[in-house]
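All protein chains but one are shown at their positions in the complex.
For chain A:
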Amino acid sequence: MSKLQNAIVGGVRRVLGQVPAGWLPGGTPDPLIQRRVSLGTQQPRIDGPDKVRGGARFAAEVPMDGLLYTALVHATIARGRIAELDTGAAEAAPGVALVMTHRNAPKLAVPPPIGMTSMKAAGNNILPIMQDPEIRWNGQTVALILAESQEEADHAATLVQVRYETERARTRFEEAKADARTPDSILIEKNRLLKGNAEAALTAAAHRTDAVYRTPWYNHNPIEPHAATVLWKDGRLIVHDATQMLNGTAGSLAKVFGLKDDQVHVSSPFVGGGFGGKALWDHQILAAAAAKLAKRPVRIVLRRSSMYRLIGGRAETEQRVALAADARGKLTALLHHGYSVKPLHSVCDEQYGLTGRSLYACESFDIVQHHLDLDVVANTFMRGPGEAVGTFAIESAIDELAHDIGMDPVALRLRNLPDRDPVSGAPHSQSDPAKAWQMGADQFGWNRWERRSTRREGEWRLGLGCATGTFPYARMPGMSVRITVDDEGRATVASAAHEMGMGTATVQRQHAADRLGLPLERVDVRIGDTSLPFATMAGGSSQTASLGAAITAASSKLAGELVRLAGNDTPLAGLRANDLEFAEGGLRCVGDPSRQESFASILRRAGRRQISVEGESSAPLEMLKFAMHSTSAIFCELRVSEATGEVRVTRLVGAFDCGRILNPKTAASQFRGGMIMGLGMALTEETLLDPRNGRIMSASLTDYHVPVHLDLPEIDVLWTDIPDPRAPMGARGIGEIGITGVAAAVANAVFNATGKRVRDLPITLDKLL
């Protein structure tokens, strides 16, 4: 992103600062905040019965006649070119229909990058795909086999012979620092932040801490592998995909294959976990290209090892955090400088440099991040991008500072809570981290905390730790829905939105029921297919707010259309949309409930079976005028074995300030899921890259350790449930905040137990011996 963009965003913010809040989206708090019937209640997932029966159909499960199966051959060098390629034996192997390499692949355009500018783009790896003999990272696909069965394809893949000419590759983090880039922007924020004189404040401070924190590569590892079932039919490309970016994928595939937008159809009703990783990568493009050449439908299911080679993860980071405070613990400087990997062909920033801008009031800031260019697969967003690793560094540093001052780390945080945005001065839309801290501390029993834990049980040392989590609110413009109401008084809400386990349809059904004054059973929600109205991606914890705004917009239109249709022969005659509210399966006059007519009655009288309207999420100006962040207080209790260095987490509590909670059942699961991923990040997960050749060494679930049942205690989650008056339904997104803060809470508890400060994730046994 550019200097120009900084100027535009800065300009809009300045103007909006002068505009009365009432003129902006969310200027009048959503009336549903006060009028909830179904929202806020525990509702089981509507896709639950299908999922527990094994009946929910995922991308690789769509039946199709004449399917061909795919196997891939990956490059084993990080940079260079294919010098010799022998596919003869593979082509002659039983069942093989096609061997595709750069020699015979169709011409493919480079996929357009995911971005803020085009909602129809979803590309991550912005490189030519199988168009030339060049190798750009270790793991790039050099050949694709299509065969009648998976077994035949897998066998043929072993017969492809490749000889490479190797060039010197950049695979070492440390060496790449010499050529680090310093971008002008990180996402839509200015990268470099200088406020006051942080260096001087650090030198002068009564207390200070200054240390370097490191986080490794991580991979999303959804249990469902990336997969697609692809078919060309009458010049149209049909893709059954596992994606959290339906329209982005469709739009990108259209560009890559030179098709019109309406010639690509993408369907993805269920996604078996995404976490940022299920976007457009090389495999869908390769499968579609191969299907085109073979003139047969194709199924591609990435092997787990291929997922590590082709799907980028969370970038490795190195972050220096320096904090200064006066004698009473008031922060006077916050310095946050760092490096993370972002190859030139990658589009995703790892935006840890934004984390420290909202958490604490502070007199001076000095923040900047640098990108390192390596010959590796493009990094991408992974749950809580930026904040997951940023909170590890900053919240470890806060703990170090508290220890240095001799303060309770909760008290230190409370002392420095900001009453407005610490950098821009913008007012908060809603923010009550103090309440979250209080609730969490009570639930956890933080009063047991001692500056250095003295508790022991046999070989085990016990420790307590805490940290703040945070994630910004986001709402996407352009998210759209269609609401259809029929003459039986049923409503259907449709949008190409995504379900990866968040409970999208379940929650929006609750929303639409309340919005339209209908009982839950009279509302259906359809999502997951590009034949439905355009949807923005499920990312940045934005989908719920964006769909919320779209349904709200559509429902206003619906009221207008219905009252027009109702004509003069109705108790509603003469009323305008503004005078009307939805209630009891129809419309009624605000303040005069006797003037009412049901949907069914209006439609029947007009001789209509149904009425449909579309609505769209408007420009999210509230995000630019207000500081809109969710926060959390995370508490961890653990024990560390003196004999082995093993860490066992015995308790985890998260208290969240995220606006209103819409469905406590699914929300609790989202929070817990994020926190569990945070435990993995803290203790066991790490993608290991061989620095000699850029090869990922831990390319399996036996080498990359995600937390399992026995690693996990019962996790308590609580929330303040205070509505955000600027957000649809009073709710900010909750998909990502759960992971943030957890790694620091664990590291701080390890320090409390052992006196060892581990600044290098994950906290494996060797670091504690």
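What we mean here is this: a contact is a pair of C-beta atoms (placed from the backbone, for glycine too) under 8 Å apart; a residue touches a chain by one contact, two chains touch by 3 or more; residues count from 1.
In this text, contacts and distances are computed from a predicted model.
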Per UniProt, what's the omitted chain called: "Quaternary amine transport ATP-binding protein", "Peptide ABC transporter permease", "Periplasmic aromatic aldehyde oxidoreductase, iron-sulfur subunit YagT" or "Response regulator"? "Periplasmic aromatic aldehyde oxidoreductase, iron-sulfur subunit YagT"
Touching the absent chain when the full complex is considered, from A:V12, A:A426 or A:L701: A:L701
Touch assignment to the omitted chain, from A:A78, A:M500 or A:I696, lands on A:M500
Hey, which of A:P20, A:P63 or A:G607 is the one touching the hidden chain? A:P63
Looking at the full complex, which residue from A:E224, A:D432, A:D486 or A:E646 touches the chain that isn't shown here? A:E224
Which of A:K51, A:R328, A:R576 or A:R692 touches the chain that is not shown? A:K51
Residues on chain A that touch the omitted chain in the whole complex? 44-45, 47-58, 60-61, 63, 69, 149-152, 155, 220-225, 270-273, 275, 301, 303-304, 500-503, 665-666, 668-670, 672-677, 700-702, 706-712, 714-715
